[in-house]
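Complex shown without one protein chain; remaining protein chains in place.
Take a look at chain A:
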């Protein structure tokens, strides 16, 4: 499982990446390939270029520049030599490969009827490496539980991109679904969890089987649009908790409302820095206005590690996590 994403890259780039120290390799978060421009890798919130002899450098002029051949090869490999199976993905601008790694694409769009129909001349790739960090949700989970009624509270997780929303959701799914034993003397029963995994990132499913540990009582609707998926879950899979990533469109908000009224807990994530900011967004504003969510978790990642702030439905702080107070940043490859 470790570094299973290396085989994605064309020979030359793969060799360069392999020459990096293993420790560094297992901390890499993003690899950005742009045709004719410096090869960039990002980890722990910093960026570096990779030179042709395998060194990390800050100077773009020393960096290795992937050529046309490299980008063609990369596209060929990530699409499993079959770009025609990826039409929908190309329209959305990203491909999720087995293992849950997401590859964002940049190229020239082909329009049809005013909408993006296709992406061609793809020359920019952002390979985001998905990692399991078991235990990252340890310090947050107690705040999301209604101990008396043995249920999970409606939660919205907020952070800018790349701060670990999906990683946190994945661990929450695992822990909520698995329950826990002998922690502070009590045991918590596992709940039925349904993941609507529109981008196949949370569970990283391959042919319907999750690549990550998302808990024993978890069902996954892989590749399903969130709004529709939540409704399907409610109707057919009777989950106690629905988990969805990156909600934001008005129809998502409707589906969340529906789920909440059906007595199902929703744990979702959204892009954003502050709750107040979110309230101004058209889709999510109404959810916030009606205080649908009982908990807000705001993630912040700095060099010191991952920190959390937990707010209740009135936006009062419950857990003022100073940076570094609780680091979920220990990474396991």
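As a working rule, contacts are C-beta pairs under 8 Å (C-beta built on N, C-alpha and C of every residue); 3 or more make two chains touch, one makes a residue touch a chain; residues count from 1.
Keep this in mind: contacts and distances are computed from a predicted model.
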Record-based protein name (UniProt) of the chain missing from this complex, from "Stage III sporulation protein AB", "ABC transporter ATP-binding protein", "Spore coat protein" or "Anti-sigma factor antagonist": "Stage III sporulation protein AB"
Candidates A:24, A:77 or A:262 - the one touching the absent chain: A:77
Option from A:53, A:67, A:87 or A:146 whose C-beta touches the chain left out: A:87
Hidden partner chain, residues of chain A it touches: 7, 72-73, 76-77, 79-85, 87, 90, 118
